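The complex appears here minus one protein chain, its other protein chains still in place.
As written, the chain order gives the labels A and B, with residue 1 at the start of each chain.
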Amino acid sequence: MTKPSYLKKNIAMMAIFGMTLGGNAFAQGNLDKAEIKADMVAALEWQEAHPIFAAAPTDWTNGAYYTGVARAHRATNDMMYMAALKTAGYNNDWNTYDRIYHADDIAISYSYLYVDMTEKRKGMVDLAPTTKFINEHLYVPNQWSNPAKKGGVQDILWWWCDALFMAPPVITLYAKHTGDNSYLEAMHKFYMESYDKLYDKEEHLFARDARYVWTGSDKDEKEANGKKIFWSRGNGWVLAGLALMLEDLPSDYEHRDFYEKLYQDMAARILELQDKDGLWRTSLLSPESFDHGEVSGSGFYTFAFAWGINNGLLEQSTYLPSVKKAWTALAECQHEDGRVGWVQNIGASPEPASQDSWQNFGTGAFLMAGSEVIQLLDK
Amino acid sequence: MTKPSYLKKNIAMMAIFGMTLGGNAFAQGNLDKAEIKADMVAALEWQEAHPIFAAAPTDWTNGAYYTGVARAHRATNDMMYMAALKTAGYNNDWNTYDRIYHADDIAISYSYLYVDMTEKRKGMVDLAPTTKFINEHLYVPNQWSNPAKKGGVQDILWWWCDALFMAPPVITLYAKHTGDNSYLEAMHKFYMESYDKLYDKEEHLFARDARYVWTGSDKDEKEANGKKIFWSRGNGWVLAGLALMLEDLPSDYEHRDFYEKLYQDMAARILELQDKDGLWRTSLLSPESFDHGEVSGSGFYTFAFAWGINNGLLEQSTYLPSVKKAWTALAECQHEDGRVGWVQNIGASPEPASQDSWQNFGTGAFLMAGSEVIQLLDK
Partner (left out) sequence: MTKPSYLKKNIAMMAIFGMTLGGNAFAQGNLDKAEIKADMVAALEWQEAHPIFAAAPTDWTNGAYYTGVARAHRATNDMMYMAALKTAGYNNDWNTYDRIYHADDIAISYSYLYVDMTEKRKGMVDLAPTTKFINEHLYVPNQWSNPAKKGGVQDILWWWCDALFMAPPVITLYAKHTGDNSYLEAMHKFYMESYDKLYDKEEHLFARDARYVWTGSDKDEKEANGKKIFWSRGNGWVLAGLALMLEDLPSDYEHRDFYEKLYQDMAARILELQDKDGLWRTSLLSPESFDHGEVSGSGFYTFAFAWGINNGLLEQSTYLPSVKKAWTALAECQHEDGRVGWVQNIGASPEPASQDSWQNFGTGAFLMAGSEVIQLLDK
C-alpha cells in the first residue's frame, strides 16, 4: 500500500485530539454515551478479529476478555456482544481450561454463566465442566490447597493476587446461579489465605505474590526508589474482582462487610495514585519507572470506581472526576481501527507498555470500564 | 477513540444520500453493477466478521445466510463467496443441525449441495448427514408428520410458513443433484398440507402459522386496524423459497404449474403492498404498525421479483421498477462498514427493526437480492 498508515494516531496526534476533543470533554465534565458505546463496539470488533491466547482459547486471557464482553452486553444489550459470547462458548464446547488446581483456568466460566443466565434459549450452555471445576478446585485437596506444604511462594491455593479476579467472581456468580451459598464459605477461606499473605495493611495494596512481600530482609524486592513493588494490573485484578463479587454476593452474606471494606480501602488508596493524565503507571509506587499510562490496570480501576458509584459504595463527588479523567485517557489509547493499545503484556510485575502493545485482557478491561461509565451517564 | 463514530450514516445522512445518489440513480432508472457487487462483498465481509447463531452454526439462521452466499457466488463467481462457503462447511463438518423432524435444521444443506455441485475438487463435501436428514425427515413418521395428531398449531410437518424456505428448496436441489425425483413427491405432499392450512386464497398470502389463520372467532389474532396479520418475512420465506424451488424443479415436473401459479399469485399481491420508499413494512396489511422498511422480508421479495424477471416468470415492465426501487432502498440500509441494518430480529410475527438491527439471515436476504439484481443488469 502506498497510502500512509491508517492504523495509528501518533503521539502528536493524540495530544492534539486530547486538546481539541478529549481535553474539552474532560474540562467540561462531559462524556458522550454514544461515542463510548461506539468505541466499545470497535474494541470488540478489533479483538474478535485478532484472537489470541497464552495456552488455549479457554485460558485466563480470554477469561478476562470475555468477562469484559459479558459486562458490555449487560450494560448495553447490544447483541453484538452476545453473538461473540455464544460463538466463543460454542467453539470452546463450554469447557474450562485444564488445570483444576489453578484459578486462571476457571475465569472463562464467568462468561458461560452470564450467557446461561441471560440468553432465553434454554439448554444451550453446558455448565457441566464449570461445575466439575469449581467442585474439585474448592473441595478436593491438592498440593496447593493442602496446608501441609506451607512455606514457599506457592503454598496456598490462590498464591498470586491475579487469582482473586480469576476464581472468586466466578464462584460468587455460580453460587448465585445455583442458589447454593455453601460455595461462598469455601471461597472465603481461600480468599482469606491470600489476603493474609499478600495484602499490605499499611499501603492497602496487594503484593503480586510472596516474592514481593517485604520481610525486613536485605533481599526484599525493591523499586529503584527504594519503595515496595506494587503492580498496577495485579491490584487491578483484585479491585475489579471485588466489584464483581460484591455485585453478586447476597446482601446478608456473613462476610460482606469484609469485602466492602477491603474494596473501599483499596479504592481510596488507588485513587491517590492516579496520575494527572488520568492513567496509572505499571509500578504504583514508582511511577517514574515506566512513566506512561497503562491500560489494563487503569481499565480495571476505572471499572471498579464507576461500579462503586453506580452501586452506592463509593462517593460520587470523590470518584467521579477520577473516572471521567480516566475514561477520557483510556479512549485516547484506542487506535482508530479499534485496537486498545498501551497494554502491558503478560507478566507478573511492572513492565512498560507501548502505543501498539495489546492483549485481549486489556480489551476486556477497556470494555469493563466503558460498561460502567455509560451506566454512570444514565444517573 | 476520540473521532466521531464511523460506523453509521444517520437518518439525515441517509436522506441526503438518497437524494443525491440513490435518489438520482432511481430517478434515472440506473443501478451500477460494480457498486452492487462491492456492496455485496462488503456485506459478506462484515457478516463473516460477526458470526452469530440462534442455536448453533448449523442452524436455520446460518442456513439462510449461506444460501445467500451461495447465490452470490453463483451470480458473480467471486471466490470470496466460495472461500466462505467452504470454510463454514468444513467447520461444520458438513453437518445439519440436530432435529430431524424440524425443517429449520436442513436449511444449511442448500450451501453444502451448492459447493458439492460447483467446486471442482471432488470428495470434499460430505453429503452423508444431508442425505440422512432428508430421508428421515420425509419418510420416517414423527409426531408432526403423523396425521393421527391433527388439530393443534403444530399438527403438520411444516406447520409454520418459514419452513417452506428451510426444507423444500434443499429437497429440490437434492433431487436434482441425485437425479432421484421421488423426493419431489414426498415434498409435495407436505407442501400441500402447509398450503391448505396457511395460505389465504383471498389475500394470496401465507399466515405464519395456524395461530394467525382466521376462523371467524372473536379470538382471531388481528392487527390494530382490524386486518389479518401477515408477516413480511414469513411471506418472504415462502416467495423466495418458491423461486429457489422453481429454478431446480424439472421442467416437466407434474406439479410445476401449481408452484408457478402460487409464485405468480403471491408476487402480484406482494407487489401491491410495496411502500413508496421501496421497502415493505413488517406487517403487510398494517404498515402503520411499524412504519419503516424492513430488510429481511424486502430482500427476499426483491430476490424473488428479480429472479422471476430473469427467468421469464414475471413481466419485466411490471416488476422492474419495483426491483430497482427496492434495491436502491436496501442499499441505503447498509452501513458504511458493510453491516446490513434494519433487519427484524428472530421472531414469528411483525415486530420493529432499527437502523442498527442486524442478523445473518438479513445479510443472506440482501445477498440473494443483489445476486439477481446484477443478473438483471446483464439483460
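Basically, a contact is a pair of C-beta atoms (placed from the backbone, for glycine too) under 8 Å apart; a residue touches a chain by one contact, two chains touch by 3 or more.
Source: prediction; values computed, not measured.
S.K.: Quick one: say which of B:49, B:128, B:153 or B:377 touches the chain that got left out.
M.R.: B:49
S.K.: Where the complex has a chain not shown, which of B:86, B:177, B:255 or B:292 is the residue touching it?
M.R.: Spelled out, the listed residue whose C-beta touches the missing chain is B:86.
S.K.: What residues on chain A make contact with the chain left out of this view?
M.R.: Touch with the absent chain occurs at residues 1-5, 7, 49-57, 345.
S.K.: I need the residue numbers on chain B that touch the omitted chain, in ascending order.
M.R.: 17-18, 21-22, 34-35, 38-39, 41-42, 45, 48-49, 79-80, 83, 86-87, 90, 121, 124, 331-332, 334-336, 338
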